[in-house]
Every structure is written in structure tokens, then in C-alpha cells.
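The complex is shown incomplete by one protein chain, all other protein chains being positioned as in the whole.
Lettered A and B in written order, each chain numbered from 1.
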Amino acid sequence: MRNNAFLHFLTLLLFKQKSKHIGAVLISVIIIFLLSAVLFLSSSLQYSLLSALQKQGDFVVTRIQAGKPANTPVAWVDQILGINGVTHVAPRIYGRYFFAPRENAFLVVGIDFFDEQNNQALQRLLKDVDLKRFFSKDSMLVGEGVRKFLEAHYFKNDFTFKTPKGTFKKVNIYQTLPKQANLIDNDMIIMPIELAREIFGLGEGEVTDITFNVPNDAEWDNIITKLHLLFYDVRVIEKREVKKAYENLYNYKGGLFLILYLVTIVTFMLILYQRYSMVYSTERKEIGILRAVGWSIKDILKLKFYENLVIVIISFIIGVVLAYLYVFVLNAPLLSHIFLGGSNLANHVTFVPVVKFGILGSIFLFYAVPFLAAVLIPAWKVAVTPPKEAML
Amino acid sequence: MIKPFFVLVTILFLLIGMVAGHYLQYDRKTPQEALQGISAVTNFSSPALSVSYYEPRILFYETASNPAYPQMQALNRMDFVYEK
Partner (left out) sequence: MFLNTNGYKGWIMVVLKNINKIYNEGTPQAFEALKSINLSVSHGETVVLSGVSGSGKSTLLSLIAALDKPSNGKIMVNGELISKLPDLHASTYRAKTIGVIFQHFNLLESLSVEENVIVPLINSGFDMQTIKVLADKSMELSAISHKASQEVKALSGGEKQRCAIARALIHEPELILCDEPTANLDRANSLKFIEILQSLHNMGKTVIVATHDPLFEGLSFVRKVVHMEDGTIVEAKDSE
């Protein structure tokens, strides 16, 4: 292969005329980098969220009043338990706690620590939770973002919540939730349900919503009907609904980016086309010379095709590799803000590498085909003119 | 094939190899277990969107969460602003 004359000449031209190609390579790298970075990020988020969703309860039931979620009576728990096929019914209190001085908010989630399911899950999550010590005083588990925020505001060991009654509630920071779950728990505070009730000022018999499982998924539709028969003012959120939503999450946003990139790509192709069709360009003369010394139109097109294919492949590899490093090694600074927001606590998410090769292949095709066309059509036009004219 | 091109191709292959190595070696299990643990304990799998207090933090629990822009507040949340 090293002795092939065409390959030798092709690579020779590429290197000797690098100033001609460097602009095209740079712009290609930038476009491909941005496009793949967005797609890497959205597929990684989808992957992580969908895997987290697996362990979530199948249904969430909440009371709706005047079209808005209202506090759900805890008495519903027993009624739901009465439906055949329902397991793991758990009341839940959650809400956002507003930290007025800094205008930041935490997501406080109150769960039943004595529920066997919850207890087991917690033991798996945090290896050394000593419930005795946890309940010896009011305690909470905080996410990484919350811990950093509180530490920065000198709440090293505890934090004082203000209840709606106007009293203060000092809660001990027991442990930090795992950093690897920052994607979900960054601004989360997990505490016993009674404590959360006090902080949010909910009534004795009230919770935010109720979650439960229905192991037999063939029964799901029946269960929903039964729930609507039991309670008239209820909203049921199904896991499959959330799953569908996660599958679509950021897709459209990716699409929005795609449209922008499409505009960029089209503009770039037009510029390329213009450049290659310039009447007195050196490109034109070069093609004329090659034709005059015995190259056929086919030879010229072959040279131009491979020349630009090499450029597209090199740009594609560099762009994709840079995007990979940016998203999965540097964890996408700036871009992650667009996806996860940046107006509350800073979230440092480690993105799990997920590469969808089908999407990468499509990016390559969508980029390579117009690129090659934008270059080959003008080259062909020059090649078919008599060499004498082209050389002028 | 001239030598600088050969060098370039080698570098590109090294880059691809590096990325492939990272991709294959990456420990996906630990973060997955952590995420599933949180999801099992709290029944929440919604991403921790870093949004202002009045914007929906938990996706799909409040109606009209916009899939194109999940952080945008839904219309039925606007009363929060006006009630104030």
C-alpha cells in the first residue's frame, strides 16, 4: 500500500496544500463536535434516568384540586392497599424548601424509615446507616450539592429549618448521599416523614402523594380504573408514562440543536461550493494542469473524492473524539447547564459514557454526503471543460 | 502514502483506541446502583434540575412540563407569581 502511486500523490497533495484544507477541517470539527456532544449528553442522561426509573414505584397517586396537586389524605393508603394486586404502598411527603437568604431551594423528601422496603433500600445505598443513631436526634441525609451549599454557609453539622408556624427546627446532617447519584440527588434532602410534615406544615392526616407497585403489569389498566372509582379527584402517574417521557426527554431539544446545525451545515456547504466554483481559483488551474498531462475526468473526480473523504473522516474522528472527551471525561462544562439548568445549586454530574453508534453513523452520512457533493460538483464542472480553458 | 500522513493516521487510531478503552473500561455499575438506590428509597428518578424555586423541579408530576424545555415553568404554576 505504501508503494501505491495514487495514495502517495493523494496524501502528498493533502499535506502540501494543508492551508487549503485547514479551514474546512476546523469548521467541520467544530460542527461535528457540537452535534455529537449534544447527542452524547442526551443519550447519557436518558440512559441514567431510565435505569434509575426501573426501581421507582409503578404508580404515584396524588390528589388534584382545581387542577393543581393538593395534599393527599393518608387514609388513601389503606384504601389502595385494599385493591387486589397492589404491593408496597408508601406515603411520601416532599416539596421544595426555600432558603431565602440565597434564594436557593432544596428538594426535601420525607420517607418512612421504618418501612421494611425503604429500610432495605437505604441499607443497600448507604452501607453504614445506624438507625438508632439516626433517630437519636432529628437527622437527615443530604445530597452532594446541598452539603457543599450548606458548608459554604457555615452549616457544617446541622441546618435550621423554618417551619410555616414560625418556629425553627434544627436538623442534624447525618450523612451525604452518594456522589455518583448526583444526577438525581444533588439538591435532595431525605428525612423521616414526620419531620418533613413539620417543616412543610402538613396536617396530621396528609401526605404529598402515595406510591405503590403492581407487579402484574397486565393489571395496570384495571388498577387505574379502580383508583378512579375510589377517588374522584385523583391523578395517577404511571411509570410507563414517565418512561415514555424520559425516552423523549431532550430529544426534541436535540432536534432544536439539530435544526440549528442543519442551518450551519447548509451555510458551510454553500461556502464550500462557492469556493470550489470560483472561476479563477488555483483549484481550477490545478485540475486543468492534471487534465493536460493525461488525467481523465474520472481520475480527477477520484482524486477529489478521496481527498475530501479523507478530510471528512479526519474531521469526523477528531470531532467525535473531542466531544467524547468533553462530555464523558470533562463532564460537559457549560453544556450540562443547558440540559440541567444552573440557576439553583451547582450540580456536578458525572455522565456515564453512552454512545449510540446509529446516531453517529447518521451524523457522518448527513455530513459527508453534502460535503462531498459541495466539492465534487464544482470539481466535475471544471474537469469537463477543455483543459486549455481550465488552465487559464 | 507519505510519512506525515502515516503518522496522522496512527495518531487518529491511538485516539480512537483511547476512547474505546475508556468506553469499555468505564464502571457503569457503581453509578447505576447509586441512582437505583436513590430511586428505590425516594421513588424519584427525576433529574436534579438546577432550577429556580418557582420552576418545576420534578418532571411530569406537575402537568404541562415541556419536553423541549423541562425547566420552563408550566402555565398552571404562574399563580405562584401572581398570588404573591
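Please note the rule applied: a residue touches a chain if its C-beta (ideal position, glycine included) is under 8 Å from a C-beta of that chain, and two chains touch if they have at least 3 such contacts.
Keep in mind it's a predicted model, so treat the numbers as computed, not measured.
Peer 1: Relative to the complete complex, which of the depicted chains are touched by the chain excluded from display?
Peer 2: A
Peer 1: Who touches the missing chain here, A:26, A:292 or A:330?
Peer 2: Only one of A:26, A:292 or A:330 touches the chain omitted from view, namely A:292.
Peer 1: Tell me which stretches of chain A touch the chain missing from the display.
Peer 2: So the residues of chain A touching the missing chain come out as 2-6, 8-9, 12-13, 16-17, 282, 285-286, 288-299, 384, 386-388, 391.
Please note the rule applied: only the chains that are shown with their structure count from here on.
Peer 1: Where the CA atoms of chain A average out and where those of chain B average out, how many Å apart are those spots?
Peer 2: Result: the chain centres lie 3 Å from each other.
Peer 1: Which positions of chain A touch chain B when the two form their complex?
Peer 2: Answer in residue numbers: 1-2, 4, 7-8, 11-12, 14-15, 45, 48-49, 51-57, 60, 62, 67-69, 90, 92, 94, 96, 98, 103-105, 107, 109, 111, 117-118, 121-122, 124-125, 143, 145, 177-188, 190, 209, 211, 237, 241-242, 245-246, 248-253, 256, 314, 317-318, 321, 324-325, 328-329, 337, 340-347, 350, 352-353, 355.
Peer 1: Considering only the defined contacts, which chain B positions touch chain A in the complex?
Peer 2: Checking each residue of chain B against chain A gives 1-2, 4-6, 8, 12, 15-16, 18-19, 22-23, 26, 28, 30-53, 55, 57-63, 65, 67-71, 76.
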